[in-house]
Structures are given as C-alpha cells and as structure tokens.
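Missing here: one protein chain of the complex. Every other protein chain is in place.
We just call them A and B in the order they show up, numbering each chain from 1.
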Amino acid sequence: MLGNFDFDVIRRSLPYLFYEGMTFTLTLTALSALGGLIFGTAIALMRLSGYKTLGRIAGLYVDFMRSLPLVLVIFWFYFLVPYIGQWLTGASRPISVGAFASSLITFIMFEAAYFSEIMRAGIQSISRGQPAAANALGLTYAQTMRYVVLPQAFRNMLPVLLTQTIVLFQDTSLVYVLSIPDFLGAASKVAQRDGRLVEMYLFAAFVYFTISCVASFGVRRLQSRIAIIR
Amino acid sequence: MKHFRSIGLALAATFAVSQASAEELTGTLKNIKDTGAITLGFRDSSIPFSYLDDNQKPVGFAMDICYKIVDAVKKELKLDKLEVKLNPVTSATRIPLMANGTIDLECGSTTNNAERQKQVSFTNTHFLTASRYVFKKSSGLKSIDDLKGKTVVSTAGTTNIKQLTEANVAKGLGANIIPAKDHAEAFLMVETDRAVAFVMDDILLASLVAGSKSPDDYAISKDAFSKPEPYGIMLRKDDAPFKKVVDAATAALYTSGEGQKIYDKWFTQKIPPKGLNLNTPISDELKHEFAKPSDSPNPDDYK
C-alpha cells in the first residue's frame, strides 16, 4: 500500500504547513511557555507565601486544572473566554476573542498549573539560609525573590521547565479539535482535501518526532552541563 | 482667528458624530462600528458553500453572499474601511461561537430550523437540501433500513446526525453512529471502509463524491431522512437592527438576479481547487425563494 506513496502532496503543501501551521504552533508554544511560567511562578509564590487563604486558593487552582483533560479545557475556554472578557471589562456584550488569543489564554492557564509545581519544587530546593541571609541584609520580600531565590530556582529547574515545554509543544496539537490550522490542523486539512491521510499524517508524525527529539537531546546536554557546574 | 476656526471645526465634527449616532447603534452593528471589523465564520469542507481552496483561503457560495452582506454593512455604517476577519468553525463549534461573539456571521451550510432559532437567527434562505446518505456501490445498500447494525458516520453537531440518531431509535436499526469533526473527515471514513455510509445533506454528499478519487464508486441513497430543509447564513439572536441590514442585503441580492449569477458560478461552472463542475442547476423551489426571499425554518413554506 506504500507503493503509491505520494511525496508530491507533501512537497506542494510545504509552504502552507510551515509558514502557517508551524508558525502558529511555535508561536503558541513559545508564548504559552512564557505566560505559563510567569503565571505559574506567581501561583507557586502564593502557595509558599504563608498566607493560608492565598495558598489554599492557589492549591485548589492547581489541583483543579490538573484533574481535567486538556481537550475539555480547550472547549471550555474557547466558548467561555469572551464572556469572561465581558465580565472583566463590563462591556455590554461578549468580547470577541480570536482563535489564536483564545488558545493562548487556554494554554497559559492550563500550563501554569504544571509550571507552578515545577517552580515550587525549585524554590523549595533552595536552602533556608539564603532567604534568611537576604533578610538580614535588609532585602525586602520582593527583592529576595527577585534577586536571590527565583534566579536560582529557575536555573535549577531549567531542564525540567524545558522538558515541560516540549510536552506543551506536543499538546498544542490538540487545538485540532477546534479546526484551528496549527501544524497538525494544516496537515489534516491537506490530508482530507486530497485524500492523502497516510502521507500527511506520517509526515506530521516525523516532523513532531524530529523536533521533540532534537529538543530533548538539547535538554539532556544542558542538564549534564548544569550538573557539572554544581 | 485661527483658534476660533479650529474650535469651530471641532465643534462641527462633534456635532456630525453625534448626529450619525443619533439612531443609537446597538448590538453587532455598534460593535462593528467600534472595532472597524467584522468576523466571518467559515467551514473547512462544505463544498461549494464554504471551503478552503488551494491556497487555504475560504471560498464558496455562502462566502460570496457574506461578502455582499459585508458591503451592505459597510455602506449602512458609512465606513471607509471595514476589516474582514475570518475564523474557522466546525458544525459543533459554530453555535457557541456565534453566541459568545467570536463570529458575527456564519457563512456555510447551516440548516435553519425552529429548534436552532431558539439559540441563533438566520437570514434569508440560500439553499434547500434533504438529508441522505452516501455509500459505496459495492456495499449493495439501498434503503435506510439497510443500515441495520452497520457503522454509519455523520458530522458532529449537524441536524443530520440528530435525524440519524432519531431514525436509529425509531426504526430500531441498532446502527453504530460515529461522529466526525467535519464533512471531509466523515467522507474519508466511507472511502477507507471505516463506515459503510455517511449521512449528510445531499448537496454536500454530491460535492464530496464529485471531488473524490473515483466518483463512480459511490451512490447517494434515494431514501431521505428529512424533507428539503433551508440553509441560512447564521447571525446572533435578538439583534433586530443587524438582522434588518443583513436581511435587506440578502433580499436585494437574491431578487436582483445577482443571487442567481453567484449560484451559477458555484453550481454550474468549474470551481476551485480541482476545476470541478457540480452541474446542479437551480431548483424551482429555490428560484421561487430567490424571487420572494424568506427566512422561514419550515420546509413546507418552500413548496
């Protein structure tokens, strides 16, 4: 059956697959990772803040997000975000949010739960003496976090954070359920239009595999380099 | 002196603006005016109503109608520029996305029925089609009863899958119904023998067959799951001013004979991406409807 494998359909659709599909996927991955890291760090700080209520809210948020399948969350947000926008801005009607913005918000909110757990572990890995020393030097809480704790936590956790970003890169393919042309969505549109499922899905698998493999190889090298410095 | 003049100009401008909004725009029209943009929902594979061409741009009969509506809205609001945003929708997402303001007009192949009218509104009908199924000739199917115990696919979120589900219960078929994301995916299920039949509006089935690798292998059932039902461009519910503009635009288009011209372009001539000709001249019912545009959800009103 592989005899009539049609490479031409892949070659013809390459510009669409990469200029539109892969650009969407990579932009979504990068921005979600950045947003998820910032929001996740905030959640981690809330959990470790020592304020009970604040910590509990943050904990509930993390547990809640981690209990739900991403597909369900994607549906939720796609339909709900405009109403939240309306509520936040007090507008008279739902705020129109495009497909990209909606997916971005979804992934930031969802991944923040996972990034926050990593950052929490990172912050906890720093010895108690350091914040104490910072305190003794007269640094405020914000300064201690900004200049002492977070940079180290981030560095220690960098390999784990990057591995989670690779998972995120793969997870973005789920926006397929909304018919949004990310890399896989683009591939499936061509596949269905031309009836070339085998070629397009194998090619998509190959591209995801190659990128993830190279990225995780890079993370492993980074990990060993960091390990030596320590 | 100079100052006075500029103040005068400013005053005049303020006056003009307040006069323009004297009728106090509301709903979608206000939103379009405020943002300078209108968002159209389009489909992946509702050929020839709304689908992606070779450059992955949405085209089709319903898209052409929508662009005419956009022109009318632009004129109504006296805008120099109106940005058109495009948002992909599926049968399953189109109604929630309409309700939550993500899209302003849905340009596709959405059946206008009484049940949906509780959620959304429709403008004048642009097509009439009945629900049937496509199958491979080699499978030897004929009637709806032949689907007994078979695997049948339909598109999630359509009236067709609902009719199929109801027929399945009413006739005790015991068919295994699989929902697909979009029409092309559902048709592929039949093409690759995953399912024996695909239940959908017959015009969409005919287009999928015509565009397939071997059109002669397929046939469409004589049996129908429904009467010919109307398709309409979907808009938000309870937005009378916007509906008025859209209704007027489509009515003008259909009665002027331009509607027929656009119809012929998509149904009786070669269409992208493969240069297919669907050879489906306008039906008497639709011709009649174009002469007297109607947004009725009742199939019996179109006889």
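The rule is short, and it goes like this: a contact is a pair of C-beta atoms (placed from the backbone, for glycine too) under 8 Å apart; a residue touches a chain by one contact, two chains touch by 3 or more.
In this text, contacts and distances are computed from a predicted model.
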item	value
Name per UniProt, for the chain absent here [options: "Monovalent cation/H(+) antiporter subunit G", "Glutamate ABC transporter permease", "Heme exporter protein C" or "2-oxoglutarate oxidoreductase, beta subunit"]	"Glutamate ABC transporter permease"
Sole contact to the chain not displayed, among A:79, A:100 or A:154	A:79
Absent-chain contact - pick from B:34, B:54, B:71 or B:193	B:193
Contact with the hidden chain (one of A:19, A:51 or A:64)	A:64
Touching residues (missing chain, whole complex) on chain B	91-92, 95-96, 99, 116, 118-119, 151, 153, 156-157, 161-162, 165-166, 168-169, 176, 178-181, 188, 192-194, 238
Chain A residues that touch the omitted chain in the full complex	1-2, 64, 66-72, 75-76, 79-80, 83, 86-87, 93-94, 170-171, 173-174, 176-177, 184, 188, 197-198, 201-202, 204-205, 208-209, 212-213, 216
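Note that only the chains that are shown with their structure count from here on.
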item	value
Whole-Å separation of chain centres (CA-atom averages), chain A against chain B	35
Residues of chain A that touch chain B when the two form their complex	16, 20, 78-83, 86, 93-99, 102, 177-181, 186, 188-189, 192-193, 195, 197
Chain A contact footprint on chain B (complex, rising order)	27, 31, 35, 39, 44-45, 52, 55-56, 85, 87-90, 93, 96-97, 99-104, 181-182, 184-185, 188, 191-192, 212-213, 273
